[in-house]
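Once you've had a glance at the structure underneath, I'll fire off some questions.
The excerpt is restricted to a subset of chains, each kept in its original location.
The first chain written gets the first letter, and so on, giving A, B and C; residue counts start at 1 in each chain.
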Amino acid sequence: MKSKKKRPGRPRNRSSNVGLPPGTMVYIGDQKMDAVSVDIIDYNQSNFTELREASVERCGELAGAPGVTWINVNGIHDVGLIESLGGCLELHPLTLEDIVNTGQRPKTEEFPHYIYVVLKMISFNETTNQLATEHVSLILADNYVVSFQERRGDVFDSVRDRIRNSKGRLRSMKADYLAYSLMDAVVDHYFLAVERMGDRIEDLDDQILTDPHPNAMQEVHHLKRQILGMRKAVWPLREEIRVLEKCESGLIRPETKAFLRDLYDHTIQVIDMVETFRDILGGMHDTFLSNVSNRMNEIMKVLTIIATIFIPLTFIAGLYGMNFEHMPELKWAWGYYMALGVMLAVGIVMTVYFRKKKWL
Amino acid sequence: MKSKKKRPGRPRNRSSNVGLPPGTMVYIGDQKMDAVSVDIIDYNQSNFTELREASVERCGELAGAPGVTWINVNGIHDVGLIESLGGCLELHPLTLEDIVNTGQRPKTEEFPHYIYVVLKMISFNETTNQLATEHVSLILADNYVVSFQERRGDVFDSVRDRIRNSKGRLRSMKADYLAYSLMDAVVDHYFLAVERMGDRIEDLDDQILTDPHPNAMQEVHHLKRQILGMRKAVWPLREEIRVLEKCESGLIRPETKAFLRDLYDHTIQVIDMVETFRDILGGMHDTFLSNVSNRMNEIMKVLTIIATIFIPLTFIAGLYGMNFEHMPELKWAWGYYMALGVMLAVGIVMTVYFRKKKWL
Amino acid sequence: MKSKKKRPGRPRNRSSNVGLPPGTMVYIGDQKMDAVSVDIIDYNQSNFTELREASVERCGELAGAPGVTWINVNGIHDVGLIESLGGCLELHPLTLEDIVNTGQRPKTEEFPHYIYVVLKMISFNETTNQLATEHVSLILADNYVVSFQERRGDVFDSVRDRIRNSKGRLRSMKADYLAYSLMDAVVDHYFLAVERMGDRIEDLDDQILTDPHPNAMQEVHHLKRQILGMRKAVWPLREEIRVLEKCESGLIRPETKAFLRDLYDHTIQVIDMVETFRDILGGMHDTFLSNVSNRMNEIMKVLTIIATIFIPLTFIAGLYGMNFEHMPELKWAWGYYMALGVMLAVGIVMTVYFRKKKWL
């Protein structure tokens, strides 16, 4: 029940890994029923071939052939399939462990014949205000790229379309540009998530100024944690791209580096926006607290003033309610009206005084 | 409606870019109706020519000719014009993307035959207390400078005048000094914005000390966000100028570097002022809160004391309002006056006590 | 009594060391009665020998022989035994001092013929919410590893099993891989501790939202201190592994370094989780305070409103309780009902007003 709530940045059941030899692949994400499928697109400047539900052997063949091969694996919970793919492409056991470890933070690691990149895909659900992160791995080798997603998604569709339609310079570039394009697609989706989150924050900001309800505060806390999760995905990415740009193995060609710098700029922009939201959320906490205490103070002040005005009046009434035998005022014909007059005068004087003091 | 409010640092509709190939130019600023116009000033030590509404071809010709050429583009929403200018001057597609991307943060990027500089022009509207930032790009090549503004403005007028009137050393220097002069003009305008903001902050400070109204607090929050926007424009500039100064391509001549150091100092001065304002605004929050709670406490204290003085008196009145048949005091001739006297005594004793305790 | 409480990060009786020459071994942990025992496992790819309660001389012999020797010392309070082992293996006096100094923070130190690594084992007791840290030392020499634990534990059992069953690549690797495996086992147990702590924090978070009791706050403070203790164990580890990876003595073989990088990633993951918990705990403090003051304010508001509604009514009652002889209303047949009606009207008007103002 309770444990169904997911906290960003908290891998589930990571402890199931304890005691296993390093390099053991343990999928620690949510259990999934979908079959894992492998799609391949193989292209060069003039042709392209597309294969759905390809076999691991076919992957090995195409990866070895000339032309850029993009192997896209949808789903990482089939440990056996990923292991055989890893064997076929000669991936290091630790790379395989990281591919299925959804708790792995973004990083770039260079191996002799490939570069391994971990990314986080991010989407923001506007109805639940929940940030969903998905673990994405990229393997960039000399003439192929392997991408691993947690589930079949539409983030890479734009890249697929550009290959199919020969749009942009993608078809005329090598595997490194393909890897860059995939990373760029992921970062582009960050903007979507950040903007949606921004809209929610703006709404919340208006709400807090007009009607500071405790629920709004809980939502601020909730969004703060979402922002924390976002930062954890985006901040390491910055360093990661820097590492790729500085990479001296021939896997990243010089003409691609300008594009990596551009991607770096986009990442900084996302970080800037995320940090701005963080500042704004931090400020909203203060605004909320001072608004609430302001309202409360105003209420208490008004109520206390009402009580304060009536207390002396009640005293006067009590005074003439005393039962002494010798109270001359009680006999006066106009005594009652005088008493009423005194009360009215006291009430007016106090009200005027409080108003002059700007208490009312 | 709501979405008309602009938040500093938040590009609008950046997500419209998602899925497009990198290097695609998408103007994401406010939609504008004005035609984009290109002005050219070509000068050397002895002559100068000025051209308004020049064609792209003319730009290419003059840029290639000896003499320093300053091409000023007013407006960046005409993507086609900027693309053809970029083609004519052989600018990198990513540079063109950044020129029209108003969300791009300040940066300096070196390309083989030019340096690309992004700046933010800042102005502070004193009536709305709103900071307006404008995206400015500079291209510095060997003998020409291209500047891109979001709209025709008066910031560069002083530079234009100095060229026309041969004032200062501008006419006798090369393109790098022109680029420096343009950056210097932008930074000079920062001082104007910062000082105006400073005046507003001083007014607010006085207001908070004398009459702490919640609106003042909202303005403090508002100004804090403006300051955040300001910082985002100014902080990267510092790094940027440092990079230019250290730049080893021959595009920045040694004699210009002393001026860049001077510009660097000015930037630091702006940053200092901005940070001082930030500290002051942060302190104002505290001052406001303690002033408000002070006032509130004072009010509550006075009211509670009034109530506390009257409550025992009302009790005494109630005592003699009891209807017991055998209450000897009620029969006494001076009973009423004694009761009044006791009440007066109790009231005076309590007032004196509270005063002695410094509660009143 | 009081001194039985242990504070994380605070060595006990460290001052008993004052005035002793450096290199003097002083065990400053809790006094223990258990005998210190030494277990040895000696293995190569084909064979392995296991020895329980081995003598120091046997350690020296096996350490000198080919094949990887793992000497595991359970208990560090027998200073004499550790000294003779140190003499036999030619350890530096300062290393011996650090092995028994449970206050020593994690560090890596290179000596001519061995590397000395200090770690902290961590376990989290869910019933007492107490973090227990244990001081672990590793000596990595060319073909042996010595591990020192404060007490016999089960953390290294998984490594032992892997040696016995030839699981994974452990048996085919050298002493450096064994040392890595031991460190990996320790870090794997961090995940256990962190997850248990995380569960406790989640429970606490729910509790604070639904029923903010002061005890919950004290537990938050308590957990904050446990987190501080955790950080002190984990943060230096990061630097430590970095040092090992960069180590240029031949003791760490190149093929082991990829595994150290993997271990480094795991450490970063633990740090990330710990920092996330810290943020969450920090936020819980704020949530608690605002929840408590919210509840309190709500109560005070309702009570004050009740009082405010009754005070004018009581005044009216007091008015007609006055004993003036000439009060025409008192004679009216319907006077009493009119008074009741006026009171009812005043009560309703005030309630409606407060409701409209959203005070009720």
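Note that contacts are C-beta pairs under 8 Å (C-beta built on N, C-alpha and C of every residue); 3 or more make two chains touch, one makes a residue touch a chain.
From a predicted model like this one, the values you see are computed outputs, not experimental measurements.
**Student:** Given 3 placed copies of the single sequence, give me the total number of copies for the whole complex.
**Tutor:** The entire assembly in this structure file is built from 5 identical chains.
The rule we apply is simple: only the chains that are shown with their structure count from here on.
**Student:** Going by the touch rule set out above, what shape does the chain contact graph take here: line, ring, star, complete or other?
**Tutor:** Here the contact pattern is a line, an open path with two ends.
**Student:** Measure off the straight-line distance from the CA centroid of chain A to the CA centroid of chain B, and report it in whole Å.
**Tutor:** Inter-chain centre distance comes to 27 Å.
**Student:** Nearest whole angstrom, what separates the Cα centre of chain B from the Cα centre of chain C?
**Tutor:** Taking the average C-alpha coordinate of chain B and of chain C, the gap between them is 43 Å.
**Student:** Scan chain A for residues touching two or more other chains and write them down.
**Tutor:** Where chain A meets two or more other chains at a single residue, that happens at 293, 300, 304, 307, 311, 314, 318, 321-323, 327.
**Student:** How about chain B: which of its residues touch chain A in the complex?
**Tutor:** Its residues touching chain A are 2, 5, 7-11, 14-15, 17-24, 92, 94, 97-98, 103-105, 107, 109, 214, 217-218, 221, 224-225, 228, 232, 285, 289, 292-293, 296, 299-300, 303-304, 306-307, 310-311, 313-314, 317-318, 320-323, 327, 329-336, 339.
**Student:** Which of the residues in chain C end up touching chain A in this complex?
**Tutor:** Counting only chain C, the residues touching chain A are 157-158, 162, 167-170, 180-181, 184-185, 188-189, 191-192, 195, 198, 202, 206, 209, 258-259, 261-263, 265, 268-269, 272-273, 276, 279-280, 283, 286-287, 290-291, 293-294, 297, 300-301, 304-305, 307-308, 311-312, 314-315, 318-319, 321-327, 357, 359.
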